[in-house]
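With one protein chain held back, the other chains of the complex are shown just where they sit.
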Amino acid sequence: MQDDFSVKVQLFDTPNLGECVFNSPLHKIKTVLFHDDDEGVLYDREFGKMKEYAEKTGVIRAFERAGMRRKIFFDPRWCKAAILTAGGLCPGLNDVIKSLTLTLRQVYGVPMVYGIRYGYAGLNPELAYEPIILNEEIVDDIHEDGGTILGSSRGQQDPEVMLETLIRLDIKMLFCIGGDGTLRSAHAIAEAAKKRGVKISVIGIPKTVDNDICYIDRTFGFETAVYATTDVISAAHNEANGALNGVGLIHVMGRDSGFIAAYATLANTHVNFCLVPEESFTLEDGPKALLPALADRIRKRQHAVIMVAEGAGQDLMPGDREIDKSGNKLNKNIGLFLKEEIKNYAKKIGLEMNVKYFDPTYQLRACAANGTDAVFCLMLAQNAVHAAMAGRTDILIGHWSGTFTHVPIPLAVEKRKKIDLQGSLWQAVRLRTWHKTME
Amino acid sequence: MQDDFSVKVQLFDTPNLGECVFNSPLHKIKTVLFHDDDEGVLYDREFGKMKEYAEKTGVIRAFERAGMRRKIFFDPRWCKAAILTAGGLCPGLNDVIKSLTLTLRQVYGVPMVYGIRYGYAGLNPELAYEPIILNEEIVDDIHEDGGTILGSSRGQQDPEVMLETLIRLDIKMLFCIGGDGTLRSAHAIAEAAKKRGVKISVIGIPKTVDNDICYIDRTFGFETAVYATTDVISAAHNEANGALNGVGLIHVMGRDSGFIAAYATLANTHVNFCLVPEESFTLEDGPKALLPALADRIRKRQHAVIMVAEGAGQDLMPGDREIDKSGNKLNKNIGLFLKEEIKNYAKKIGLEMNVKYFDPTYQLRACAANGTDAVFCLMLAQNAVHAAMAGRTDILIGHWSGTFTHVPIPLAVEKRKKIDLQGSLWQAVRLRTWHKTME
Amino acid sequence: MQDDFSVKVQLFDTPNLGECVFNSPLHKIKTVLFHDDDEGVLYDREFGKMKEYAEKTGVIRAFERAGMRRKIFFDPRWCKAAILTAGGLCPGLNDVIKSLTLTLRQVYGVPMVYGIRYGYAGLNPELAYEPIILNEEIVDDIHEDGGTILGSSRGQQDPEVMLETLIRLDIKMLFCIGGDGTLRSAHAIAEAAKKRGVKISVIGIPKTVDNDICYIDRTFGFETAVYATTDVISAAHNEANGALNGVGLIHVMGRDSGFIAAYATLANTHVNFCLVPEESFTLEDGPKALLPALADRIRKRQHAVIMVAEGAGQDLMPGDREIDKSGNKLNKNIGLFLKEEIKNYAKKIGLEMNVKYFDPTYQLRACAANGTDAVFCLMLAQNAVHAAMAGRTDILIGHWSGTFTHVPIPLAVEKRKKIDLQGSLWQAVRLRTWHKTME
Partner (left out) sequence: MQDDFSVKVQLFDTPNLGECVFNSPLHKIKTVLFHDDDEGVLYDREFGKMKEYAEKTGVIRAFERAGMRRKIFFDPRWCKAAILTAGGLCPGLNDVIKSLTLTLRQVYGVPMVYGIRYGYAGLNPELAYEPIILNEEIVDDIHEDGGTILGSSRGQQDPEVMLETLIRLDIKMLFCIGGDGTLRSAHAIAEAAKKRGVKISVIGIPKTVDNDICYIDRTFGFETAVYATTDVISAAHNEANGALNGVGLIHVMGRDSGFIAAYATLANTHVNFCLVPEESFTLEDGPKALLPALADRIRKRQHAVIMVAEGAGQDLMPGDREIDKSGNKLNKNIGLFLKEEIKNYAKKIGLEMNVKYFDPTYQLRACAANGTDAVFCLMLAQNAVHAAMAGRTDILIGHWSGTFTHVPIPLAVEKRKKIDLQGSLWQAVRLRTWHKTME
């Protein structure tokens, strides 16, 4: 059988600007680890799924491995780079900015790193947000603070106009830290550059506190946000226990995906009900009715904690949903809605319930990254610089099975990642909350 | 002049159950510090004020000093004690419960300590909340958690009914941890006991996260609540800086007194506007108009943080205010009101402003006490037990000029403590925020 | 090519007690996710390595996937289970104990769960540590505390004696939470049971704050420990900056593997020197001499932070190493050694250096698990119960490429996992610290 391994690997396609002719500044150091372009990180992680796909298509899918290359496309000494952050805040933005800056300057010797202000708005000269110049001194302490020193904004700008700005400033590599809206704009700039034959590398660094980008195991800031919920859950538990028939109701982020709510439920096991966008529920009728189950729990245990993601139960509320500048459908406030519904139901059935409402949304995302995320941000940024230097473009830096990868942007933004209700995460939630609410 | 100190001290009157005939269990230990009943802690702390009062009345006012007495009224071995917590949560409740229990049992040898459930409701037999029995094992770890292991509730019960329960359970001393509503009920029980000639000691332990009780320098939980705001302020600052013309708006507790808002403003100096119940303001017109000042700040600095206490600006909102079970006038939500007003004003004057709203109310009060408060809670509770043992009743344990005191309950609940707009606290706030908003 | 996928998967062998004839209690619920025994999680994650191995052996290696099985070996209603913790503390022990208890009782309906006291010592009747009975009430809040409610100990007991105890108590499944010493003892019990034909499931839950167990991506508590170093690093940085030529020297865990030191270096980027057991260094001479490099750094930047793992530089210190009860070679204290060496060197070369020494060892491991680890502990424990119920034995629950797995204990304890000096973790450290120390 030894001679029989005939299946081929097929890497997800990652665009290149051209041949790499320069040596990496570290090429003479023996202990440095260089990766070749053909190292593939397997997409399928179970033998069964890999085999099924291989039998159907003749190939095994894999991601190109991120990392330092021995030969690079740009001459670092003649490079200018730019960094921008767009969309909502997320823990770790400053860690990424710091590590991009230091890797560009100290590892590769890039002389000039611009910080673009307020996301893509900073690339539109009409809005006149002057870029700032990033160096060791400016970024020294920023990893200890939440937020982003560059500012952020929502909404799109004309790709041609932005490309024009990049060309005018002689920027060879642009690092775009943001969610799917941001990544789509990065793709548009890369396309525009390709059309005009301009050799600019556009690298995305995926940022979504909701952890809802596909082809990526995790995104930075998510662990911090989950961790930050644990104190809120303890507070809600204390409030619920401290009052007669207390109900702690916690509203967290999660526009289309309930990952934060689900992980938070597992992270501090005082939660009894976990409501996410992926699983519908009703108020009073049917087998998935929340309010009677809550009343049951209150009658038996005199207190309860409910965790609700912002995108859950949208169908229960009347009226249409607004659209934000990034084109996202805005959710109606399910937290405040449930607060009123619980009060009304309690009055209706004649059972006292004291609802205490928590909405820690901004606190979860505006804090500094914890240790786990800080390490992740640092390595994401190092790999982003390696990718840009090696002439990759229109990709983002992903993480898969413990390894950093190159993921084509169009692939990643095709659709949002959601909780698989048949998967092991949701099963763990169910085993934790199901019995509690049934008992 | 040496022979001329003829002014007399006059202690605030503290009721006693009768003569103390038993020895303290520690009376033989030389190193123990016993206080006499006539030690007075001066009410006036400035010479000028003391002199003015002495010239008017011939006396110098002072509080009776709290602390262990050599002779005590009750025989500890034949004592039963009870503890209850009423009103909203406050950091440190469990610290007080633990320290009361341990001091009663381990220092004095009281054999039975009841924990009354859900505040005064637990003294109404009709509601049938069985008391729990407190001992070393039950209280061992509770100081590490927020909330109250006894539960709490609002509202009043008939003093006669409660007294009946105390008599039936043979409880000699009742410790009531709560705010002014709770203290008024404690007073009513003490009065009822006096009328019937029953020797029960009722001791109040003042709990108000708003720090709004008179004749007391500080109340437990307040420092913790202020400390807990600092992270929220940093988050609001990060959100305000992270967006175009960002406004971080933070709504905190403070029904009638803005102490939390004022101290928080000093504790994390990113706050630019501090709105409290004690100082009125307007929205658009007049010299104290918030919105034009905010617009100015945004135009000049592109970001701002506003701290608003729940009782501020109540006159700006239409409609009547509801009353809660404890008889408190409920505030309308000034935070959400301001959020909308800022948005409308921004639209009206054509200036983009991105408001991020924070309401950490329950998180500030449901957390565990920090070190400062934990020490304070422990000493409050020790002194409360000393007072009850010495036969004091209808008093609360206060703290004045660094010393624990006995304060008659009726004196303390006469009116609420408020920020003195001419005092040094508000001056410090003004010096911090005034220039920022004017610059 | 479609017909050509002839390579076979080979699962790491996991012992079974026998045929599973009972239905899972949840077998009728449609939404529950059951895994089959032949689902394999690929061991190789890169195509190249998988191919190389397949060409050599004809097979692709994989782990058996953990998770709930539709058919189980034990009848839960007639099961007794036992849990023990052994070795040093690690954040998350109580999370695992809680989740094991709740999953056994609430998901499967196991009526009796014993908590064995002080590790394997609790299975030796001569030492007379009575087991405690675990239930919902006892475990309710324990996840909020560090340590282990069961106590722990080091050292071995006779497997036959322990097996005898298990038989006498009619325990069908034993969960052993511990490091490699603990796992070896678990293996010995499983072997003894097999020899005597007793159907007892022994399941290991790997605990090593050093993250040094092979065939496992991560172990619980590690993220928490790394996170806990970040404040210490900031303090060391502040001390180093606050004094003339300040040197912050931090000594952390890491007996044979420097993972904590390496991740901590990436987690708070104030560290300039990272010393681990895997990479040797010298004091004064040669290209890897620490002290001259430190002096250089001090001359140029006036402050430095050094992170040293306990197992680093053992060859630099004179004398022999002691052996602890678990048979581990004890390290000599490299932290205190370096502190003196730096002082002596400073005096020798006439350069003032002010060394501030930090040893947060126990603080890193005795704290409660953070959110990330809490989720991990919960899922580890759920999967451990599923494995025991399905009749697996002599395995531990691993985690590989994001999925929980069954790993044969002998495989996992063959050798310790160490930092690969050619791998991406160490490269990230090098890119962060190398330039700083060279500049």
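Odds and ends about this structure:
Think of it as A, B and C in the order they're written, each chain with its own count starting at 1.
By our rule, contacts are C-beta pairs under 8 Å (C-beta built on N, C-alpha and C of every residue); 3 or more make two chains touch, one makes a residue touch a chain.
Model, not experiment: these values are computed from the prediction.
Though it is not drawn, the left-out chain touches A, B, C in the full complex. The residue from B:Phe74, B:Tyr129, B:Phe175 or B:Tyr227 that touches the chain not shown here is B:Tyr227. Here the missing chain is touched by one residue of B:Val7, B:Leu316, B:Leu336 or B:Leu411, and it is B:Val7. Of the listed residues C:Tyr215, C:Phe358, C:Phe376 or C:Trp426, the one in contact with the hidden chain in the full complex is C:Phe358.
Contact between subunit B and the unshown chain involves residues 1-9, 31-33, 38-42, 44-48, 50-51, 54-60, 62, 65, 67-68, 98-99, 102-103, 106-107, 143-144, 217, 223, 226-230, 234, 263-264, 266-269, 370-372, 374-375, 378-379, 382, 401-404, 421-424, 427-428, 430-432, 435-436, 439. Residue positions on subunit A in contact with the hidden chain: 141, 144-145, in rising order.
Listed here are the subunit C residues that touch the chain not shown: 89, 118, 121, 145-148, 151-153, 231-232, 234-239, 241-244, 356-360, 362-363, 366-367.
The working rule: only the chains that are shown with their structure count from here on.
Most remote chain with respect to subunit A, judged by CA-atom centres, is B.
Under the contact definition stated at the top, the residues of subunit A that touch 2 or more other chains are 234.
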